[in-house]
Structures are given as C-alpha cells and as structure tokens.
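Complex shown without one protein chain; remaining protein chains in place.
By written order: A and B. Residues from 1 in each chain.
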Amino acid sequence: MADFEPKIVAFVCNWCTYAGADLTGTSRIKYAPNVKIIRFPCTGRIDFMLLLKAFANGADGVIVSGCHPNDCHYSTGNFHARRRWMVFRRLLEFTGIDSRRITWSWVSAAEGAKWAQLVNATVEEVRALGPYKAYHDLAGKATEKEVTHG
Amino acid sequence: MDELKQKAKELLEKQQVAVIIGYAEGTAGRTRAVFALKPEDSEKLIFDERCKQNLAVYLMKHEVKHLGRRGIVATIPVMRSILQVASEYQLTEADVHVLGITPEGKLIEFDGFKPMEHWLSGQDVGLSAGEKDELAKLDGMSMEEKWAYWKDELSRCIKCYACRAACPMCYCIRCFVESNRPQWIPIAANDLGSFEWHILRAMHLAGRCINCGECGRACPVDIPIHLLTFKGVMDVEADFGVTAGLDAGMESLLSSFKPNDKENFIR
Partner (left out) sequence: MEIERKLLKRSSLERLVDMMRSDGNMIYAPQKKETQVVFDTIETFADMTEDYIVSNQSPKFVAFPKIEKILDFSISQEGIRQEGTQLAAFPPVVVLGCRPCDADGFDSLTAIFNWDYKDELYNERLKRTTLISISCAQKDDYCFCTSVKGHPGSTRGSDILLTRFDGGDYLAEIVTEKGKALTEKYAALFEADPGIEKDKFLAEVKPRFEVEGLVQKCMGMFEHPVWIEQSLRCIGCGACAYVCPTCACFDIQDEAAVSKGERIRCWDSCGFGLFTIHTSGHNPREVQSQRWRQRVLHKFSYMPERLGVIGCVGCGRCSRACPVDMNLSEHLINIAEV
C-alpha cells in the first residue's frame, strides 16, 4: 500500500475547469501527477455512466468539475449537470458504490490554484482509501466465473 | 364489476374507443391483460385485488397504439403512468379514455386529464409502509453491506429486460442499452453488465418512476429491482419536491433545473 499511486480521472468542461487547469500549469504551480484530464464541451455533456466507466477501466478516483453556477458558457449546462449529480450520487450511495472517490467541483478559468489544491486533496483522500478493488473486481474478466458456469 | 363491463361495452358500441384494455381471468389463479375489441368482449373484464399489472405499458405498444383510441381500466398507478407519459408528449387526452378504479374498487370516470389530476391530488400515492421499511433496511446498511447485497442480488440477472418491458415509462423504441455503435452497456449478464444496466435504468427513471413496482413483479429471478427506482422516488421528493405522474404538464426532472437547487457536496 505504501507505494500505491491512485489513478484519478478528471472529467472537466472546456470553458472553465480545463482553462483553470491550464492556468495552474502556466502559473507553474506544482500538483500531483496522478490525474488524467478528459476535456468535455460542458459538464452537461458528462454522462453519469462515464464516471463508472472510469472505475471499470481502473480508476481509483474521479474528479468532475466545471464552471461555477451562473458562469456556464452555455448558460445552463452546469445547472442541469448539478441536478443529475445530485440524483446520481444518492443512487451510488444506495448501491454501495464508494462516492467518496468522486470529487465534485466548480473551478473557474481563473482558479489555477484551486485546481492544484483540488487534485492534491483528491489524490490524498483516495490514497487513504486505497485501490478501488471492489469495482475493479466487478469489471474483471467478463467470463472468468463462467468458465465454471459461475 | 358489472358497472365496468357495462361501461366498456357502451364505449365499444358507440365506437368511442377502438379497444378496452383491462384485466381478465388468467391461468393458475393469475389475472392477465385483456384487449376487448368487440362489445361482447367486455364480458371478460374483471377487477379484483389480484389485478396488479400496470396496464399503461400497453398504451404505447405499437400494435395496440395503432388500433386507435384506447380505453383503459386504470388503478392509481395506471393513471399516474398516463399523466407521466403525457408530460413526456407520448400521449394526449384524445388517445385515451380512462376507466378509473378507486382504491375502494369503484368505477370513476374523468373528462380529460385535469379532473384526473385533481382527483389524484387527494389520493395517497406514496410508497407503502412495507416498501418504506425495505428501503430503510437498505439505507441502514454500511457501504460494504450495500455493495455485497446488490452484487449478490444482481448476480442472478439474466438480462431478459422484463423490468424494462413491463415499465410504462420505458417506451423508447431503441433503448440506451441497445446502443451498440459502440456498445455502451455490456450485453453480457455478467457482474459489470448487470450493474451498469440497473444503474442506468434507475437513472433514466429518476423523477419518472411512479412506484407501481411492476419491474420487481416482472423479474423472473425475483431481484427487488423496484427498490432502485423507489429510492429515486424518495430522493427526488426530498431534494426537489417532485412527484412523478400527478401533472400532465410537469417539466421533466432531469431536463429542467432551479438555480437554487440545494446540494452539499460540490467543492
């Protein structure tokens, strides 16, 4: 566990958080290298299932981030996203999926420092939780059990 | 219910409807849906406490839809389903004639959706005490226990999609799970495939489920999948004050929002 490096996938919107993360870099702020950023047009486009797909493909933690409320490039995409997150998060908790591994956030294009702090915090939290073995096992070889009929 | 038979017969005779969808005696003590196309068919209609199936599922079925205007024997869940799908522009007042059945088993007719909405507003449409207990039992479990519970339950899933087929709200001609370019949800009924399918189904029913429980009754391997959408019913009521299937003019929960939607987890 000591040398466990969490794999974090970040789903971010193009207009705020991605630009914010860019600012982190251009401001030469150092932060944990564990994150892989995937850029979307808007948080409204981030399908809830993508988060689970990330876990299925080996992620230990996920960050979802976009423009602050009222700042959406498309006016309302983040409001729609927020509703969906609220419903989804409750469902995850109900089914025993570890919602502590998902960081939800608003990071604007001016918040390079916040992005660094958010990633660092997430990495440390997920590091403490350890690898997301439960979900990775679920997504193991599709037919492993079925060789002996399950 | 002679009154029901009489009314159905009348509607068919006057050609106000092309078909009456109702319940009839089935096999081995079960009841089943029946489609009365001729006035004399209305003799088959029955109604008693065994008549649980949510008949609204047939209103959108291709072959039934194309018969013409549909009369339907409607308990509260059926009425709510009608209002819900109407709010999603799948049905209008002109498509359906509701032969309502009150919880006391009395026939009640409505002239359009408005009076039906009004009557429903005075009815208890929430989850039953037993259903709430089941949810509370699960809510009380730890994360690991919940995970183990659902993994075990869903391991029986055979992906027959009876849950989907039985649900009036699952009227899509091509379901998301059938998106195969590329394949979005695994076809295989393995652990991951079953989990993703049931999460997706529950999400797609958020704010739309009218807690009839038909999915759970339909499941041939007895997975309590209705609890997944029932949980959503409780949550959206708590978070957004939304109850599905009470208002044909309702905005869809997940394609609308309020700027002041209140959450406590976004950093």
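Rule of thumb we're sticking to: a residue touches a chain if its C-beta (ideal position, glycine included) is under 8 Å from a C-beta of that chain, and two chains touch if they have at least 3 such contacts.
Everything quoted here is computed from the prediction, not taken from an experiment.
Engineer: Out of B:Ala18, B:Leu107, B:Leu135 or B:Ala165, which is the one that touches the chain we can't see?
Structural biologist: Considering all chains, including the one not shown, the answer is B:Ala165.
Engineer: Have a look at B:Leu4, B:Val57, B:Ala86 or B:Cys212 and name the one touching the chain we're not showing.
Structural biologist: B:Val57
Engineer: Footprint of the hidden chain on chain B, which residues?
Structural biologist: 26-28, 30-35, 53, 57-58, 61-64, 158-162, 164-166, 173-174, 178, 183, 186-190, 214, 217-218, 220-222
Just so it is clear, only the chains that are shown with their structure count from here on.
Engineer: Provide the C-alpha centroid distance between chain A and chain B, rounded to the nearest whole angstrom.
Structural biologist: Here chain A and chain B have centroids separated by 33 Å.
Engineer: Report the residues of chain A in contact with chain B in the complex, numbered from low to high.
Structural biologist: It is residues 48-49, 52, 56, 69-70, 76, 79-80, 82-91, 93-98, 103-106, 118, 134, 138-140, 142-143, 145-146, 150 of chain A that touch chain B.
Engineer: Write out the stretch or stretches of chain B touching chain A in their complex.
Structural biologist: Residue positions touching the partner: 138-139, 141, 143-151, 155, 184-186, 188, 190-193, 195-196, 199-200, 202-203, 206-207, 228, 231-232, 235-236, 239-240, 253-259, 261, 263, 265-267.
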